[in-house]
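Missing here: one protein chain of the complex. Every other protein chain is in place.
Up next, chain A:
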C-alpha cells in the first residue's frame, strides 16, 4: 500500500518548502517538491533605473545576502559594457568569499547538523571522553573536559526547564542517529560556538559594504572609498581588522568545521542515499581578473551529464537554446498558455496563475501543477548545481587544488569518488570548497593590500554612470556561483530603464517540479528510492533535502512585463 506523507514546513531552510512523498514498504517511490510562496520581485523591478535594481533583487534572499546584488550589478555592467577597477573586483571577490564561508558554516551547524546530531543524546556523554575526541581531531583551544561539562550543563538546564525552545519536538532518539553521545556533545558545543563566530566574519561586509545582511553595491565598482590614512574611508586599521577576521575564519574552518565534518561523516559513510540526477552544472566563478574572463576562474565552468566525468561540456548563459524555463507543473502561464515550450530568460515571462487547492488542504494535486517554482533545464536536462556540482566539474576538469583536496579526503574517509554522489557527499563537498574558498579569501585580501600599497586606491569607474552614455537598447547577463549553486540574472535595458528582468537561481534548478517531459529534478530524484524508517518522523527526507541547503525565497519569483496581466491573477 502506498502512503503519502507530507513535510510542510520544511524548517532549517530559507523560505517555504513543502515535500510530499509516496512511501511503499518503507521506501520512497515518488517525491514532489513545492515552493508555496511568492512575492514578485522581478515584476517590481521592471521599469526602474537599472542602477537601483541590485538593491531590490538583493532582497530576493537575506541568507545569500550579498549574492543577488552582485549578480545584478554584473548583469547591468555586462549589458552596458562597464569595466570595473581592480580594487572593486577584489572587494567584490572578498565579499562573495565571505558569504560562502559564512553561509556554509551556518548551514552545517545550524541548518543541517541536527539531521545527524542528537542533541538529547549529548546529555549522556562523558565530557572527559568528548575532550579526548576533540583533542584527537584538532588543536582547537576550547577542548577541555570542563568546557564540555559546561556545555552539557547548559543543555541539561534547557531540557529540565521543560522549554526546549529551538530544540523542541525534534526527532531525538530516532534510530537513524548513529553518533556516540560524546560526539553529539562535541557537535552541540560547536553549534553554539559557530553561532557566536558567524556574526564576526560578516563584519567584513559591514566594513566594505556598510552592513550585513544586505550590504551595499554600486554599478561601476564599489562606492567604498579607500584612503589608508583617512578616517572616513577604508583605512589601514580597517584593512588590518579585515585581515584578522580572515585569519580567525581560516582557523575556525580548519580547526572546527572540517574536523567536525569528517568526524561526523565517518559515522555515516554507509548511508549513501540522496544522489539525485547526476547531471552537474557550474557557471564557474572566483576569477583572478575580470569576471568575464572564464579562463581565470578558480572554480571552473562546465556541465557533466549522467555522472560521466570523462567529458565536460560547455555552458553558455547567453545561448537562447541552452537554458530554458518550463511551467507545465508550475502555477504560471506563458502567453496565456499553461504548458508547452520553455523560455530563455531574456525572453522570459512569468504570469501568476494559481490553480492549486484552496487552503486549508491536505495534499497537492501532483499530477497537475503543484509549485510556484518553475522548471529550468539545460538543453532539456534537469541539472544539479551547488557545492557537489562545482567539485565534480572542477575535479573532472583537473583543477589541481580541487583534485588534491578531494583525493585527500576520499583517502581519509576511505571511500570511492562515487560516495560523493549522495546527501552526505554533498555535505562533504560543501566543506571542501569552504576550505578552498577561505584560502582564496586570504589570497584576495593580500592582493588588495598589495594593490593599495602600489598606489592604486581607485574603486569606482564613473565613465558610464550617466544614462546619457548608454545605448538605447542593451541586454546583459550576470552569472556567478552562489553558495547554493549557479546563479544567473538576465536584464534588458531600454531608454535607460529596466525593460525586463529574470533571475534563474540555484534552488529553482534544485527544487524544480517536473518539466514538460515529466522529468523530475534534483530534490525529487534524490528522495526517490530512499528508505524511511519511521514515516511519522521522516528524518531521512530532511537529511536529503537539507543537503542541498534549500533557499526558497530565491526560487520563487515572477516577471510580468505587462502590468495588466496581474489583474487577471488577482481575480483568480
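One rule holds in what follows: a contact is a pair of C-beta atoms (placed from the backbone, for glycine too) under 8 Å apart; a residue touches a chain by one contact, two chains touch by 3 or more; residues count from 1.
Note that in this section contacts and distances are computed from a predicted model.
Undergrad: The complex has one chain missing from view, so what does its UniProt entry call it, picking from "Na(+)/H(+) antiporter subunit A", "Transcriptional regulatory protein", "Alpha-E domain-containing protein" or "Hydrogenase small subunit"?
TA: "Hydrogenase small subunit"
Undergrad: Which residue among A:31, A:90, A:119 or A:187 touches the omitted chain?
TA: Counting the whole complex, the residue in contact with the absent chain is A:119.
Undergrad: Determine which one of A:232, A:414 or A:468 touches the chain that has been left out.
TA: Only one listed residue reaches the unshown chain, and that is A:232.
Undergrad: Going by the contact rule already stated, which one of A:23, A:38 or A:544 would touch the omitted chain in the full complex?
TA: Looking across A:23, A:38 or A:544, the contact with the absent chain belongs to A:38.
Undergrad: Touching the missing chain, which residues of chain A?
TA: Residue positions of chain A that touch the missing chain: 6-16, 18, 36-41, 43-44, 48-49, 51-52, 55-56, 59-63, 65, 110-111, 114, 119, 154, 157-158, 161-171, 192, 195-196, 198-199, 202-203, 205-214, 216, 218, 220-227, 230-234, 241, 352, 354, 356, 358-362, 457-460, 462, 465, 537-538, 542, 553, 558, 560, 563, 566, 569-570.
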